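Some notes on the structure that comes next.
Partial complex: the chains shown occupy the same locations as in the complete assembly.
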Amino acid sequence: MAMVRLVEYAEAEAGVRAVYDDIMTTRKTDWVNNFWKALAHHIPTLERIWSTVKVVMAPGAIDPLTKEMIYVAVSITNNCEYCIHSHIASARAKGMTETQFGELMAVVGLANENNRLANGYQIPVDAVFRQQF
Amino acid sequence: MAMVRLVEYAEAEAGVRAVYDDIMTTRKTDWVNNFWKALAHHIPTLERIWSTVKVVMAPGAIDPLTKEMIYVAVSITNNCEYCIHSHIASARAKGMTETQFGELMAVVGLANENNRLANGYQIPVDAVFRQQF
Amino acid sequence: MAMVRLVEYAEAEAGVRAVYDDIMTTRKTDWVNNFWKALAHHIPTLERIWSTVKVVMAPGAIDPLTKEMIYVAVSITNNCEYCIHSHIASARAKGMTETQFGELMAVVGLANENNRLANGYQIPVDAVFRQQF
């Protein structure tokens, strides 16, 4: 059970409905997932996060499926159950195959392992890696 | 300064040299970065991690640049200074543009924010996201 | 289900009862929450953590509600389901309004995002921030 009541469309005030409407229009769906119904508890956050998601996850120099896989990698590392479920669903909806999912998990697992080996041994960064753009 | 002495090629025993040689051959370079010189402290780990990196980071259903970006996303979330430097260098070497890097950072930042919003509100997973393959 | 049996008052030995009694007296309640019933499994930890909580969370230079909100911020960042529930309940009992909760979540979300941006770009600390007291 969520820490706040989920705000359904029927009972939502105008500011919330405006965001819900935009979510459904943008995504070409007729429903809104629980993440937004919880954020509706604090409208400035609801509006800010939605406008950010629309921009950040949109096609750009990185394609939407790759963005979803990056999002999933972070969510697994932070152990966010909600985000793992919702963004793996999004990645699959955008075409992630099961083989790609298996490889994504393998990279996430390996990176987590090697992060600890590098930190545990306190390995100094090679000079050549300290280049900038 | 690392917790263990970095093992240089000149002083390395045969088992270590064999891995260093394979790293240089595989990567078509004439040097080995510090990560491996620290792992050389424990040969079973050196051999295992190298053979894993070769397989997991190789081209597959996910292309190598995307794999590097996923690796970077995990390393930033875990705050591994060594891995952030080395894998951003790898991603750039594989063609990551600065605009892509900016978008990668934006996705990583947003995912970290939303992970906490979802966990903090303890948002229940929507039934539709609980599908399996 | 917990990894250890929760120790109820009726079955508790004297050392455990003494702590439970002090918890109920200090908090002016007639029940003890599960956290303490699990710690009762290892009495030195039960006694130590309770005596620490009494001192650290008490009114001081920082007021109790602010302390609870700081505690909640850490618990969300670490994703501790039990602590998120129990300390949001405490914060509400101490007067946290829903608008304050919304703002708390917004700060926690933003800090988590910016922590990753700062670490990912490996931004050097400005000299002026390196002052001490």
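We call the chains A, B and C, going by the order they appear; numbering starts again at 1 in every chain.
Here is the rule we go by: a residue touches a chain if its C-beta (ideal position, glycine included) is under 8 Å from a C-beta of that chain, and two chains touch if they have at least 3 such contacts.
None of these values were measured; they are calculated from a predicted model.
How many subunits, all of the same sequence, make up the entire complex in this structure file, 3 of them being shown?
Whole-complex copy count for this file comes out at 6.
Here is the rule we use: only the chains that are shown with their structure count from here on.
At the interface of chain A with chain C, does the proportion of residue numbers present on both copies reach over half, so same, or stay under half, so different?
At the contact between chain A and chain C, which are copies of one sequence, the residues are largely different (under half shared).
So which chain is farthest from chain C, going by the mean of the CA atoms in each chain?
Farthest by centroid: B.
If I average the C-alpha coordinates per chain and also across every protein chain shown, which chain's average lies closest to the global one?
Chain A is the most central one.
If you average the Cα atoms of chain A and of chain B to get two centres, how far apart are those centres in Å?
20
Once you find the CA centre of chain A and the CA centre of chain C, what distance in Å lies between them?
Whole-Å distance between the two chain centres: 27.
Give the residues of chain C that touch two or more other chains, as numbers and ranges in rising order.
79, 84-85, 105, 109, in rising order.
For a test of understanding, state which residues of chain C touch chain A in their complex under the given definition.
Checking each residue of chain C against chain A gives 79, 84-85, 88, 98-99, 101-103, 105-106, 109.
Which residues of chain B touch chain A in the complex?
Residues of chain B touching chain A: 1-4, 6, 33-35, 38-39, 41, 45, 49, 52-53, 56-57, 60-62, 66-67, 69-71, 73-75, 77-78, 80-83, 85-89, 92, 97-104, 106-108, 110-126, 128-131, 133.
With touch defined as at the start, can you tell me which chain B residues reach chain C in the complex?
Going by the criterion above, the answer is residues 72, 76-77, 79, 81, 84-85, 105, 108-110, 112-117, 119-122.
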